[in-house]
Structure formats: C-alpha cells, structure tokens
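Excluded from the complex is one protein chain; the other protein chains are retained at their positions.
Let's turn to subunit A:
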Amino acid sequence: MSHSERMNSHSILAEGLRKRYGDTYALDGFDLAVREGTVCGLLGPNGAGKTTAVRILTTLLRADGGRASVAGFDVAARPAEVRYRIGLTGQAPAVDEILTGRENLEMWGRLYHLGRRTARARAGELLDRFGLGEAADKRIKHYSGGMRRRLDLAASFILAPRVLFLDEPTTGLDPRNRDEVWQAVRTLVAAGSTVLLTTQYLDEADRLAHQIAVLDRGRIIADDSPDALKSMIGGDQIDLVLREERDLPAAAETLAAVTGAAPTVDATARRVTAPVSDRIGALTEAMHRLREAAVEVEDVALRRPTLDEVFLSITGKGAAA
C-alpha cells in the first residue's frame, strides 16, 4: 500500500524518519504505523530516540529524512492542520504556575480559538472530568505532582484530539497518581482517539497499549501486540522466592537441572527465575527436589514473561540501561 492509502486507516504513519545530531543519528530509519483508535506504547531506554520521534510527529522538530503523517496530514507540509488535531503532554508539565487550574485551561482554550464562552465551558467540563473540580480555582503552585500532570493532560484534551501524544506521562509520579493518569487515557481511547505513549515503564505499556514498538538506537527493533512480544521469548516463567539467601546457588542449580535452561538470580529479592515449557511437571519436580535438599521456599509462581524480560532478550540489555 502507498503512504496515502495507509493514511486512511492509520492515525500515525512514519516511514524512514531520520534525524541526525552531529555524527549520531537520533532516529535512523524510524517506521511506525498506529491504527486509529488504538494505543501504541513506544518503549526504549534513555537516548533511544523516543522524544525525538514524538517531537517530529507533533511538528516541533523537522526530520532530516523520511516522511510522517498524523491524523491524515503530512507533519512537514501541513503542520497547522496537524496541530488542530493533536494533543501533547510532554515530560515536564507545561502549565502556568501562577494561574489557577481554571485560568490555565481557559487560556489554552482561547489559544485554540474557541472563543471566550466556549473556552470557559470547556475548562469547567475538563476540570470535573479530571477530578480537579475542587482545586479549579487554586493556583497551580499549590497542586501536587499528580494534579499538575492531570491538568497538563486536560489541556491536551481541550479539542478532544484525534491523536494524543504522551511523552513519559507518569515519570516521577507515585502509584496512585499514575493510576489516575492511566484512567484518563483509557477514557479518551474509549471515545475513539489514538494514543502514542512513550515510557520507560514496561508495566505501563503492558497495561495500556494494544501495540508495543521497541525503539533502540533510532530504529524500531520490535513492533507487535504485548502478548505476541511475550511469546517471542518462549513460554512461561517460574519464580522461586527463598527464605534464606544462602540457598540461592543450590536452588539455581536445581532449577537448571529441572528446566534445562539457565536461571537468573536476583539476590536482593532472594528470587530464582527460569523459563519452563512443561509448567506443572517442572513445578512439582522442582518443589520435590528442593524439599529433599532442605531448601525452604517462601513463595512460588508460574507466570507469563514480563516486558522487561522481553526487552532484555531483544536488545541484550535491560530497559533501565
């Protein structure tokens, strides 16, 4: 299919994007296609090019090569049309500290040329929806980190954007605030918007995204559904948590013998992990042998691999690298 044909079914379409800083490519042939009404998690370590990709797709940055369209318009040729159809929440909340929540939203609404009355009505509506109704007339400097982030999100929702870009929206938030942001994103997607979410947190992408694209050194190295990506590294994982740290080597040896794979050992969590194919067989055999070796097991679990493990196996290094 040609670029223009694919534009009809995909809200975000990037083909061969390149961006160079000096001698290094921040993006080096970046391809991505996100279907309308879905959430795509863009995952990668610091410096992989996530923010550069978002900046190009939101018309903030000009690519050196390749092409991209968002909401049906070319980002380089028709930036004004794109800007009317997107929302962007960057890494630092872009809110005005001195103004109240309501004043912030009214200001942004008027900058979208909504007109005074519509901007005011819209601000009230969004404040309620994002749980900021009570704090609406307080200045932002009295807001918590989570409240600022929600206000920032609310600002990106003013026009109910067709495509929403969230660049690490929950970095630095506590779990409760993170849940609130996730809930807001789910609501928007339920209403038909498309979301591109960059994150370093694998569980975040796992919870929200229909599609996960893994970015490493400026290129997409994996792009699939979360389940398909997890299947890439094989079946289930077995986790053993021991009572005593000194038993770790013995447990690792036992697990290696039972599963035929090399286990990973997390000393601080007193945990040994290995992939298994015969779930129940491996579980009972391992428990039997460990009891014979007098190794006390505090907890045992069979589970699907995490995206962290997926990432490790694709890139050969951890996501936090």
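Criterion: a residue touches a chain if its C-beta (ideal position, glycine included) is under 8 Å from a C-beta of that chain, and two chains touch if they have at least 3 such contacts; residues count from 1.
Please note the rule applied: contacts and distances are computed from a predicted model.
Remark: of the listed names "Transport permease protein", "Acetolactate synthase", "MoxR-like ATPase" or "Ferredoxin", the one matching the undisplayed chain in UniProt is "Transport permease protein".
In the complete assembly, the contact with the undisplayed chain comes from A:G90, out of A:G44, A:G90 or A:P275.
Although one chain is hidden here, its contacts on subunit A can still be listed: residues 58-62, 80-81, 83-86, 88, 90-94, 96, 98-99, 103, 107-108, 110-114, 118, 122, 129, 139, 155, 157, 159-160, 191.
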